[in-house]
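Note that one protein chain is taken out, while the other chains of the complex remain in position.
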Amino acid sequence: ACGGPELTKTADGRTALRVGIIPTIDAAPLYLGVSEGIFAKHGLDVTVHVADSGAALIPATVKQENQIGYANVISDFQAAEQGLDIKLVHNCCGSGADPAKDVSQVLVKPDGPIRTVGDLAHANIAVNSLHNIGEVSIKMALEKRGVDVSGIRFTPMPFSDMNDALKRGDVDAIWQVEPNVQAALAAGFTPLISNFVEARPEATLGYYLTSGAFAKQNPQVVQAFSDAMDEANRFATEHPDKAREAVVTNLRFNPEIVSTANLPTYPQGLDRASAAEYATYAVKYGAIEKAPDLDGLF
Amino acid sequence: MTAVHTARPTRPGWLLAAGTVVVLLVLEEVLTRTGVLPADYFPPVSQIVAALLPELAGAPLWLQLGQTLQGWFVALVLATALAVPLGLLLGTVWWARALTRPVVEFLRPVPSVALIPLVVLALGTGKQSELFLATFAAFWQLLVATTAGAGAVDQVTAEAARCYGLTRAQTLRWVALPSALPYLMTGIRVASATSLILVVTAEIIIGVPGLGAQISLNRAGGSPDLMYAYIIVTGLLGWLINTALAAGERRVLHWDAANRGPR
Amino acid sequence: MNRRVLSALLGVVGAVATVAIWWLATENSASVYFPPLSRILETAQEHWLSAEGRADIASSIGNLLSGLVIGVVVGIVVGVALGQVPLLHRALSPSIEFVRAIPATALLPFAMMLFGLGTEMKVFLIALGCVWPVLLNALDGTRSLEPTLRDTASVYGITGVRRQLNVVLPAAAPRIASGIRVAIPLSLILTVTSEMVGSHQGIGFVIVDAQNTFRITDMWSGVLLLGVLGFALTWLFGVAEKLLLPWEKRAERAR
Amino acid sequence: MLEVTNIAKEFPTRTGTTRVVDDVTFTVGEREFFTIVGPSGAGKTTVLRCLTGLAKPTEGTVRFNGKKIVGPPPEFAVVFQDYARSLMAWFTVRRNVELPLRNLGLSAAERRERVDTALAQVGLSAAGSKYPWQLSGGMQQRVAIARAIAYRPQVLIMDEPFASVDAQTRADLEDLLLRVRDETDLALVFVTHDVDEAVYLSDRVAILSRSPSRIDEIVPIDLPAQRDQIGTKELPEFARLRAHVFSRIRAMVNTEPASAH
Partner (left out) sequence: MLEVTNIAKEFPTRTGTTRVVDDVTFTVGEREFFTIVGPSGAGKTTVLRCLTGLAKPTEGTVRFNGKKIVGPPPEFAVVFQDYARSLMAWFTVRRNVELPLRNLGLSAAERRERVDTALAQVGLSAAGSKYPWQLSGGMQQRVAIARAIAYRPQVLIMDEPFASVDAQTRADLEDLLLRVRDETDLALVFVTHDVDEAVYLSDRVAILSRSPSRIDEIVPIDLPAQRDQIGTKELPEFARLRAHVFSRIRAMVNTEPASAH
């Protein structure tokens, strides 16, 4: 299982790198890194590959078809726990500290059965995927507010279906992330908690990752990517308009919705402390069985 | 084999079909406009068409369409090329059928969705994964159709072939295959839709370029109009493909009772 | 007689051989995605035989059977009708082909809109997927009804329901049966699809959840279960077919 | 009762149409036994199909009791030349014979009785619970005949109904037809290749020319109404009629060279 596909170089000596990502606003710095020439400056020729879910992204990364992939922190733990050989490379996106600017909200119907944060204790909440970041961060946030989370039910469905499900009353509350939060607000729903920020301010929620084998064989490529992402994340933070534009042009996001959407933070470096805290809660809420070996992951 | 006098849809037939479609579209428009169907998830046709029109002018849509069409075609051809010989064999050789039956029945219900991570790991995120998934799904449907068809050879016809010393290969080609054709052609139309659906699904989930990738992007990007526009393009593609297949079928099966014309 | 026993024996041989090959090929596998069959079987035993697992199976099978039965019945009725009324066939065929080409996953929101998140939505999706192979086979089988039989029916005034039950359906039965054979595994696959959204239970839910959390062995155990169910359902259908269409097989064996 | 007026029938072909029946006119009266003979491929089956309304004549009309025929009238029964394919493989012999009776508003007992009688009449009482594919060719043909007889139609149309039965059974069935006609006031339109049979059974014999066919001649059979296998066939008039019909057919088969058809 050593070796893996050879890296190819472009004519001017840059290393070709394929980076897999899911279509969210989180991908903005990656696109900016390409369009602003940041990767080129670091000797990388990055192509972005978009896939709908981690189910396809992680194996493609393990196979080193995408040398770099993306997954949120809980998925990273889960993959590692099941023995997939992955290594985190760089922060992708984070929560910031201002609840008003959180990309993630739990919303309810204004005239529905759930009116207060306390009511959520026995709510049926829509999340995009069970046992994952939504579930863990919501529980974290609620516990910090002193709500008993043992009675909450979660129902999986795509973000795009949640507004209708809430409207019909199939669920009591929905967890939306941008840009869908905007659509949910437009539909007249009331936000109750900003679960990412409230769970842990300044947390890192998603990481770029690579396969362990690739990291071992190409430390300088991984380092170059990491350096480039530092720069790209900084650029995106400094130029939120360009970040918005990047997802509109590259991912064809609806410009109207994106223009009002909150952006995540694009933190520097590789945040291990935040991962450690999430790991504790992930174990507590049963998303993983035991605490991950962070030394192996980082 | 050339077509003789086949029952081609006549002009009124086309008008009728088009008319029905128009009625259904108008119905949808009215239902969404009046709020019987929720318009924000299910946009009225006019809105979808408005979103679709600019796409039609641009090259990207046609490129994506081409990608999807190519995937569909290759997968269907592959599945047919694999399933038809095997199906004829299984339909005519009872012990081969008996030997493989549990395995075949076991593999058929394996959902392609579950296979996606494995396929990506083995084949990557390129076209080949899409082709594998679509071929896999279409293959079983064609296999069942061909096996059933080959088993439905008229007994007297089969005996005539035996009496005149046709070899096994000749019997397969000239007796079992034509007898199985009516089943097979139906199977192809079923499998064609399956192949298209799997190609689009693979595009959605793995991100292989094509109509599916656009559906996925527009869903994530908060543009239900465009998402539906692409779904509609997919549906139209399915309809076009079927129309072509049905026309081909009338030529290939011109001798079948269904196409013999008035008596 | 003899051949039937031999057939069953050969089937067992084929199955055993396949299991053996699978077992040997994966026994020393270290790949997370292709775990050893022994591990899969262990996991399967642990989960599917537990109370929770049995509840998953029960809920899926309930939906599956309802969806399959609805799909088959609607497919036969509509297919047989379209097969005999060319005008109807022509009018509806573009719309039908359009819907047929849309992936079940893309229809999920529509199904949710109509039925909410409950069982009805799942049954609807399963039925909608299963209907096509049955419908097309019933349609084509009806269209190529032996002309002499058609004539016989009209001469003796065998019309209406009597004609459908006594002439058209039996004549199209072999084709319809082949459509149902395609629909059975499809119903299993669609059960998985339908449980991707809004579910807390079911075989599909277990598979998808395992996939999302990278518990690939659990996922394989679900796939294994689907295979076993598919085999069982097809076998049951085979038995039913022999009872319902006795002339088919006997006509062959008689010679 | 049954009037066939100037019917013609064309079939579409690759290059246009072939005219199979050119111009055929005849009438069949009440209780009449009307037989059509003619060379193989002449168009006899085609004429019968037009007669029953199963096929639409390209030109001309068929009327039954003054009403134009567009589909098979309920008063008709037909024995098809392709008898094997006209039986339902999924039903037993009994069920096959009984099926058409279901529309006649008969009680179950009456249906059973009719089926039993008809099967006995064709010598198949013991085969009732068999399936058609378990029968010999001749037995299948007799099932088709039994089905038609049990139906008790006003007009019975038969296309070479005795092609597959042995000579003795054939004679028995011929006499059965005559008896049934006398008992139930049936009209018969009959196609056969056996000239003896045609003359023996019929009131009139129509000779069809080769395709595109016309009526070559309609021969009235002036034999005593009460027919009898031995007596009737010994009559000199029988021999004369037989020879006449036979020579007409022979003339037609031979005038055009075999290869020209």
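Labels for the chains are A, B, C and D, by order of writing; each one numbers its residues from 1.
The definition used in the following text is that a contact is a pair of C-beta atoms (placed from the backbone, for glycine too) under 8 Å apart; a residue touches a chain by one contact, two chains touch by 3 or more.
Note that this is a predicted model, so its numbers are computed, not measured.
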item	value
Residue, one of D:50, D:69, D:87 or D:135, that touches the chain absent here	D:135
From D:19, D:85 or D:233, residue that would touch the chain that is not displayed	D:85
Touch criterion as defined above, residue of B:48, B:181 or B:211 at the omitted chain	B:181
For chain D, the residues touching the chain missing from this view	11, 37-45, 81-82, 84-85, 120, 123-127, 134-139, 142, 159-160, 163-170, 172, 193-195, 246, 249-250, 253-254, 258-261
Touch list for chain B against the chain that is not drawn	1, 4, 154-157, 159-160, 162-167, 170, 174-175, 178, 181, 255-256, 260
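As a working rule, only the chains that are shown with their structure count from here on.
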item	value
Chain C to chain D, fewest steps along touching chains	1
Leading chain pair when contacts are tallied as C-beta pairs	B-C
Centre-of-Cα separation between chain D and chain B, whole angstrom	47
Shared-contact residues (touching 2 or more other chains) in chain C	33, 109, 113, 146, 196, 211, 216, 251
Contacts with 2+ other chains: residues of chain A	53, 55, 58-59, 158, 160-161, 164
